[in-house]
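Could you have a look at this structure, given as structure tokens, before my questions?
And now, chain A:
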Amino acid sequence: MDPIIANFIEENIVPKFNYWIYVILMMIGLYAMITKNNLIKKLIGMAIFQTAIILFYVSIGVKEDGGIPIISHHGPDHHQETEAHSEAGSENLKHNIIDKDKYANPLPHVLMLTAIVVGVSTLGLALAISQRIHKSFGTLEEDEILNKLRPGGHD
Partner candidate 1 sequence: MKVFGLVAVFVVGLLLLSATQDFPSWGNPRSAASDGEVSSFYIEKTEAVTKVPNMVTAVLADFRGYDTMFETVVIFIAGIGIIAVLRNFEGSDSSIDYDNDDNGAGLLARFTCSLILPFIQIFALYVVAHGHHSPGGGFQGGVMLGASYILLALAFGLSKAKRIFSERRTMIFAVVGIFIYVGWGVLCLLLGGEFLNYSVLDSILPGDAMMARSYSMLVVEIGVAFTVTAIMFSMYSNLSTRGRLSKGL
Partner candidate 2 sequence: MIEFSIIPLFTWLVSLLAVPAILLFRKRPDAREGITFLAAFLKLGMIFMMLPLIREGKILHFQFGEILPGIPIEFRVDGLGMLFALVASSLWILTTLYAVGYMRGLKEHDQTRFFACFAISLSATIGVAFAGNLLTLYIFYEILSLSTYPLVTHHGDKAARTGGRTYLSHLLGTSIAFVLPAMIYCYWKSGADINFTDGAFLDGKIGSSDGLIVLLAFTLGFAKSGLMPFHSWLPNAMVAPTPVSALLHAVAVVKVGVFCVLRVFTGVFGTDFLQKLDVGTVITYIAAFTIIVSSLIALTQDNLKRRLAFSTIGQLAYIVLGVSFLSSNGVTGSMMHIAMHAFGKITLFFCAGAIFVASGKKYISQMVGLGRQMPITMIAFLIGSLSIIGLPPFGGAWSKWYLFLGALDADQTAMAIVLVISSLLNIAYLLPIPVNALFRSPPQKGKKGSDAGIKEAPLACLIPLCITALAGLLFFLFPGLGFELAELITK
């Protein structure tokens, strides 16, 4: 392999593969949204498109040694105790120094929770709209719909 290409892959693709994956996914979705003739395929493209963005955001929050952003002081086996906070426990908490490198960045997760909800809502509404289209035009192919509109309709 050409060393320049190899170098490029090593410096720009391997450590940043998350961006490459999201861009490729997103472009697949975008292409489907722009060019597909079937309305449902467009919506599938839209879903891929939105998912790609979610992937991108979540990958921002990743840290190499980071776990889930839930603070556990007693290890995973002591759930019962964390549930019932004792006065003393919370006193201890304040003095505990939390190593922020051990936890993933919570903010992208929060944002994406919202984005997922928005995606679901958009998809649901879009499906409802495409059902209406199917009811009025009898088809979901864009060119057929436009053909049906041509006689009599302006524009």
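Candidate selection criterion: all candidates are chains of the complex that A comes from, given by their letters.
Keep in mind that, in the parts below, a residue touches a chain if its C-beta (ideal position, glycine included) is under 8 Å from a C-beta of that chain, and two chains touch if they have at least 3 such contacts; residues count from 1.
Given the structure is predicted, the values throughout are model-derived calculations rather than measurements.
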Pick from 1 or 2, the complex member that touches chain A: 1
Of all residues in chain A, those that touch candidate 1 in their complex: 12, 15-20, 23-24, 26-27, 30-31, 34-35, 59-66, 68-73, 79, 82-83, 85, 90, 93-94, 98, 100-101, 103, 105-110, 113-114, 117-118, 120-122, 124-125, 127-129, 131-132, 135
